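Here the complex is missing one protein chain, while the rest keep their positions.
Chain IDs A, B and C follow the sequence of writing; residue 1 opens each chain.
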């Protein structure tokens, strides 16, 4: 019934997304990105998208797949290295990019999820990031006023979720995911493991189901590692 | 060494608290209150305290113990029923009280813990709570600007904690506790069970130890129930 | 015959829709939980930090760590989630809670509500009421139509200190159901045995009886 948020797969989850909308996507680098939904978006003819995500994927994985197909009109991110096609589209003017501090990105998500229209942060004060922004002093320190995001969709990746949309995340794959889950008008969660209600401990839910509208168990997670760094055993 | 936050007991945890300081205390009603520390404070001669807590205890338990001894100069709370002595001191002018909306109380703690000097909330707009406060319109809706709390101490009660101060809370005894834990200049946590580092799952820490300065395992928790409400078995 | 408290709660329960997240205040609103229509799944939010509130515990199973916003011992249901007070009011402010039902001392015909303070009487505090009324997308007030002195609680302007401005969308009283819109109190249902004239006599604020006003089914 009404509380069962389960959809079949990524295609069903994104079925009503239209060209030109704003989508937030969880993940930090390639860690914790909603692979299934990104692949599904890349298989559509959607374009003119505004994407809010900390990074923009790599050339042939993650948001890089949408970039390659020119589906993204504007990217809002904090760091967009590691992507030659991104660079090309940016320099050619095919795509617009708005770079914002990582903490500002996170907190503007939190603000949306917590119904706070704006927040204050010192990040970027006195830099070109402050251009056009309201500056305000509190206790002798200067802050920028930054607005809550207003995103049509949030797409996140969780470790486990139940059919009512309660989510838990694993390790640093948490990152922006629970924040964006709270911030979308419609929130889509793909999970590695979909469990029945009652299986997750209510004390340790990261994202309560009230914030989640659609959920499905993803398949074939590649979980690519950007910087494999190891030490030798002694 | 430096990361071992363990103190022996409540007396040691509160040893440097001086008269006239501002203390936040976790709990909702009598649920999740730091009983050991409150009892220890009541055993001192401290007075002139400003206490920030959602409620003010009952006549002979919780913050009511400090009230009875006239240790509280000012109470900042959202709801202060259930306490005849409180009423008497308020009407006689012996104590000052500032009533603020419960969500505002919670969010002003969050703001302190997240380094946000002020937040915006619609709660109280158009009411006497708005007197003297800055009003600001966002997207056609009116909001009050409310400041982050500035508390000398936060005293919270957790279910379990480790020696580095990582905390987890149980059920609705969580309430304001993790928020206040983040908001104190010095944060004291009393826990039902103190465990070695490594025993708590890093994925399910509610309050990271960075926010906690002193921790001890409390004793003799009474956990009084304010409204015992039950149903009969069929 | 005017409605009793249970009937008011039953009528409000008909406003619930499948999949709603709902916050029920203390008093009559709490009773709504007992009359959730067949085939409708709702999740109850308790603003002290819980989604998925269940019934009171069986005797002997009370847990001091598990209470609702009225400080009553409760239980959780499968699928419940616990969170801190900032997230709780965060989801309320963000409009994620579909419906809030609460009591009131006075409601004005522009949707203003007063339910927290009576001057010269002891003030206990607003608790979460100001947050709820300022933020909820849809607010239904459950209350008696008149106060113990027989005076209307549906007014042109609240006389008591306000809890929130222009926020109430619907009022269900012992006498009827009233949308609050450009007409003021717009009566869409009348309780069995109650007349339009009685409602007119007992309503101090602007009142319009809908042309297609219905007799309430109890």
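By our rule, contacts are C-beta pairs under 8 Å (C-beta built on N, C-alpha and C of every residue); 3 or more make two chains touch, one makes a residue touch a chain.
Small disclaimer: the values here were computed from a predicted structure and weren't measured.
The missing chain, though absent from the view, touches A, B when the full complex is examined. Touch with the chain that is not drawn comes from one residue among A:34, A:57, A:101 or A:202, which is A:101. Note on the undisplayed chain: of the listed residues A:46, A:72 or A:110, the one touching it is A:110. Think of the hidden chain as still there; on chain B it touches residues 1-3, 112-116, 162-164, 166, 182, 196-198, 202-203, 205, 208-211. Contact residues of chain A toward the unshown chain are 28-32, 54, 77-81, 87, 90-91, 99, 101-107, 109-110, 121-129, 159, 170-179, 206, 223-233.
In this text, only the chains that are shown with their structure count from here on.
Mean C-alpha position of chain A lies 36 Å from that of chain C.
Chain A and chain B have centres, each the mean of its CA atoms, that are 33 Å apart. Separation between the centroids of chain B and chain C, computed from CA atoms only, is 29 Å. For chain C, residues that reach two or more other chains under the stated contact definition are 50, 76, 82-83, 86, 89-90, 92-93, 135. Counting partner chains per residue, chain A has residues 114-116, 202-203 touching two or more of them.
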